[in-house]
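As you look at this complex, bear in mind that one protein chain is not there, while each of the others sits in place.
Just so it is clear, A, B and C label the chains in written order, and each chain counts residues from 1 on its own.
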C-alpha cells in the first residue's frame, strides 16, 4: 500500500472498493493481486482448452452441452473482469480502445454474438485470441527483461528484415512465374499465385510435397531455388544474431520497465524513471524505491 | 534546384522540359520527383498483379478482355517512361545497355511481341521481371543504408559461400550416384540427375517427399546425409553472421551512397564524395551539402 | 590409489572388495576402472541394438529365441551392475532415487515385468532408455568440458528460449484456429488440435505434406505463417549463438568439473574446488593435484 501513500494524487478513487480493485487488477505486488493474476491465467488456459476440445467432432458429439455451459461460465467471468477494468480506471474509453482493451472485448463478444447470429463456427477463431491475454500477465513477471532484449534486437533490425522479406517475395514472384511456364497447370502449378505459394514453401525449406516439379528443367530450377533459399536462410539469422549480440554486449538498459499501472488509463510497462504515463500523460505513482 | 545552380556543367540540357523531366525521373528530392516515383511504384505493383490474376484460369475466363486492356495501358505507360528516360539522358545508348535499361525494355517488349508471335504464355514470365524495377525506386530511400550493410557482408563472404555451394554440389553428386545404385529407377531414383535433385532437396531440409528411400540401407544413408546437411546448414549462417557482426562492429561507412543521378548515362548510387560518374566518367553535379 | 590415501575418510569401506569395486565403478583413472567403463559401453550399445533388431518383423521371426536369450544375458549383467552400485555406496537409497539410479532400474525392470505382464511390446520403449546410460560414461571423458560450455549457454538462455516456445505455441493456436475455419474438416484440418499440429509442422519448416491447404486464402495464410516462422527461426539461433559467443569470449571456467565420485551417494561431477558432495553433503576425497 506504500505505493498509494499519496492519496491526493488520485482524488477520484475515493470509494474504498475501486481503490482496492484497481490495485488488484493493475498491480502485481500484493497477495490478492497475485491471486487474481493466477485465477485469470488458469481461466484463460482452460477456456482456450475448451475451444480446442469443442472442435473435435467426437468430443463435441458427447459433451456439447457441457462445453456450452463451461463456455458461458468463462464468458461471464471475463465479462465481469472487463466491466471491472472499465469501472476502476478513471478514463475507461482510453482503455477500451487500447490494444489490450480490444483483445479483452474480442474474448467475450463472440459468445454473445452466437446467440443472435447463426454460424458460430467462424466466430470460434476469435475466441482463440484469448491466448494473447496471457501475454499481459506474463509481461509483468521476470520474463519482462528477456522479452525486452529480444524485442529490442528485433526492432533494431526491422528494416533489414523487411528488406529480406521483400527479397523473398521478389524471388517468389519470378520463380513462381518461371515454374508456371515450365511445368504448367497440368502438373500442379495451376496459376502464378499457386506457383508463388509453392516457391515460398520451397525456399523456406518447408516442402509440403503437394506440388512438385516433374520435368528435368523444373527440377534443376528447383535445386537452384533451394540453394538460393538455403543461402538466404542465413540472412535473418545473421541480422538477428548480430543485433542481439550487440545489444547483449552493450548491456543496454532497455528493459528497466516498471510494474506500475496508470490510474487513469490503466497503461502498464513504463520506464523505471518515468514520472508521467506515456499513454495519457497523467502523473504516475512514485516508484517503490 | 540548388543542385543544378551551375548550368555550365550541363550545357546540353538547354531546353526546359528535358531539364525538368531529367530531374523528375532521376532525382528524388522534390515533390514532382517523389510523385513520379510513387505513381511508378503503384503502376509496377498493379501490372504485376494483373499478370498474376490473368494466370488464374477462372479469372482469365471471365475478365480476359479487361486484363488485355489494362495490360496495354500499363505497357503504354511504361513505354512512355522508357522513351522519356532515353530522351532526357545525354548518352541514351549507355542507359539502354545498362542493367536497368535492359530490365525496363524487357518490361514492355513481351506485350508488343505477343502481337506478332503466337504463344504469349511463355512471354508472360518476362513481364514478371517488372517487379525488379521496384528495387530501383526502393534503393533510393532510407533502405539504401541497410541494403548496403547486408550486401557488403554478402560480398565479403562471397568466396566462402561459393566454396560452400561447391561442397553441397559435390555431396549431391556422390549421394545421388549412391542412392541411384541402392534404390534404383524402380523406386523413383530414375537417374543420377534426378537423384541429385533428391539429394539437394533432402540436404537443404526441404524434403518434398516425391522421391523417398524405401530400402533400409537407403534410409540409413539418407539419415547420414541429413545429419551432414544439418551440420552444413550451420556454415553459411556462420559465415554470414560473422561477417555481418564484423561489419556492424567496425561501423564501416560503406553505405554513404548518393542520390545524385549522372546527367549523361542516368547512373545512380555514387559514393558520397564521388566527383565523376563511375560508369561513364562524366563530372557529377556537386553534392547538396 | 593416491586418491584414497586417507582411509579414515571412509571408515565404512573396510572390506577390500567393496573398496576395490567402488573405485572400479565410480572412478575412471585406473586400468580396471577403464575396462569396466568400456565393457559397460559395449553392453549398452549391443543391448540397444538387440532391442532395435528385435522390432524388425523379419528378424524377429527368424531369431526370436536368440534375441530372447541375449536380452536375458544383458539384463542379468545390468542387474549385477545395479546390485554392485547399491552395495558399494554407503547410502544406497540416495543412489536409487537419483536420476541415474532410476534410469539404471528402468533398464532392467521391463525384462522382469515381461515375465508376469503380457504385452511386452509397450515395455520395449523403456528399454531404449538404456542409451541414456551412455551419457554417464561419456560425461567423465574429455567431452565434459565441451558439454559444460554448451549446457551453460543453454542454461543462461533458458528464459529467452521458453519465451520463444511460448510465442510459437501462441502462433500455433491462432493459426490453427484460423486454418480450421478456412479449410475445414473436409480438407484435412479436422479439428483445432490437428490444425495446431499442422501449424507447428509448417512453422518449423518440417512440412510433412499429410495436411495441406487447398483454398487460395488458406495458401496465402500458409505463406505468411511460413515467412513468420522463417523469421522466428532466427530467434533461438540468435539467442544461443550470442550466449555461446559470450561464454567463449569470457572464457568462463564453468567446466572445471571433477572426476571424483562421492563415497556416500555415488554422485559425480563436482566442482574442481568442491570439498563436500553437493548432493548429500559428505566430505569428498581430496582432488588429485
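We adopt the following convention: a residue touches a chain if its C-beta (ideal position, glycine included) is under 8 Å from a C-beta of that chain, and two chains touch if they have at least 3 such contacts.
Keep in mind that what you see is a predicted model, and the values were worked out from it rather than measured.
Although one chain is not drawn, the whole complex shows that of B:56, B:70 or B:226 it is B:226 that touches it. Remark: the omitted chain is touched by one listed residue; of C:24, C:194 or C:227 this is C:194.
When the full complex is taken into account, the listed residue touching the unshown chain is B:234, out of B:46, B:151 or B:234. Although one chain is not drawn, its touching partners on chain B can still be listed: residues 159-160, 162-164, 166, 170, 173-174, 176-178, 180-181, 185, 190-193, 196, 202, 205-209, 212, 216, 219-220, 222-223, 226-227, 229-231, 233-235, 237-239, 241-243, 245-246. Counting over the whole complex, chain A has residues 205-209, 237, 241 touching the chain that is not drawn.
Listed for chain C, the residues touching the missing chain in the whole complex are 48, 51-52, 55-57, 121-122, 124-125, 127-129, 131-132, 134-135, 138, 142-143, 146-147, 149-150, 153, 161, 164-165, 168, 193-194, 196-197, 200-201, 204-210, 233, 236-237, 239-241, 243-245, 248-249.
Quick note on the criterion: only the chains that are shown with their structure count from here on.
Think of each touching pair as a link: the shortest run of links from chain B to chain C has 1 of them. One of B-C or A-B repeats the interface of A-C: more than half of the contact pairs, counted by residue number, are shared by A-B. Averaging C-alpha coordinates per chain places the centre of chain B 48 Å away from that of chain C. A separation of 34 Å divides the Cα centre of chain A from that of chain B. Multi-chain contact residues of chain B (touching two or more other chains): 205-209, 237, 241.
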